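The other protein chains are all here in position, but one chain of the complex has been omitted.
Let's turn to chain A:
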Amino acid sequence: MRPDLRLSVRDVARRVAREVPDGAYVNLGIGLPTLVADCLGDDREVVFHSENGILGMGPAPAPGEEDPELVNAGKQPVTLLPGGAFFHHTDAFLMMRGGHLDLTVLGAFQVSETGDLANWATGDASHPPAVGGAMDLAVGARRVLVMTTHTTRGGEPKLLPRCTYPLTAAGVVDRVYTDLAVLDVTGEGFLVREMVAGLTRDDLQGATAARLSFADDVTELVPGERE
């Protein structure tokens, strides 16, 4: 596929950020989803949650201002905003599992057309398995958004009829944002809502293993500045 018919990671983060409502309590997964925080404008007040017991998590501190105990889920130094709070782990996961977070944005290895998510293991037995809080977030957040590349680096589709990697959770994904399209998970599989300008439906289907359907009013995604 032509490289100009693809959104940058920053473009995808910007698109996801538009989906975050004012006043929302949000947990951003480790990796690419953390970019979404940088793309929210000043017009919205959003409270970020971290699984290690933080609400009102702020951006990285200035160099030299790091507190080794005040870290995010990826163990990177962060700050606390005015109004923020600390609490213990069991309460942090009560918020996640118990439906108290309005939305989460997660990365993915694979997503199935029924909303199954695989984002913690590839089945490679040469590395110890590690799951962290991925399963709790996936089952518990009110809206589960996935942010991922449409295919692997090797060009293999990530949107499949069924996941082949071990599941994180079954039937939980609401919407997927990729570098090619925005797709809802519906009772009838993936429904394309938006796709990159210039891309054909055949192009998109060709990069997707699951069968796609298309909304009546598919809108165009326009790549921003190149990175």
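Note that a contact is a pair of C-beta atoms (placed from the backbone, for glycine too) under 8 Å apart; a residue touches a chain by one contact, two chains touch by 3 or more; residues count from 1.
We take it that contacts and distances are computed from a predicted model.
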The hidden chain: which UniProt name fits, "ABC transporter extracellular-binding protein YurO", "Aminomethyltransferase family protein", "Iron complex transport system permease protein" or "3-oxoadipate CoA-transferase alpha subunit"? "3-oxoadipate CoA-transferase alpha subunit"
Of A:3, A:68, A:82 or A:155, the residue touching the omitted chain is A:68
Taking the entire complex into account, which one of A:111, A:169, A:204 or A:221 touches the absent chain? A:169
From A:60, A:131 or A:222, the answer for touching the chain not displayed is A:131
Residue positions on chain A contacting the omitted chain are 50-54, 67-71, 75, 80, 86-90, 92-94, 96-97, 127-136, 139-140, 166-170
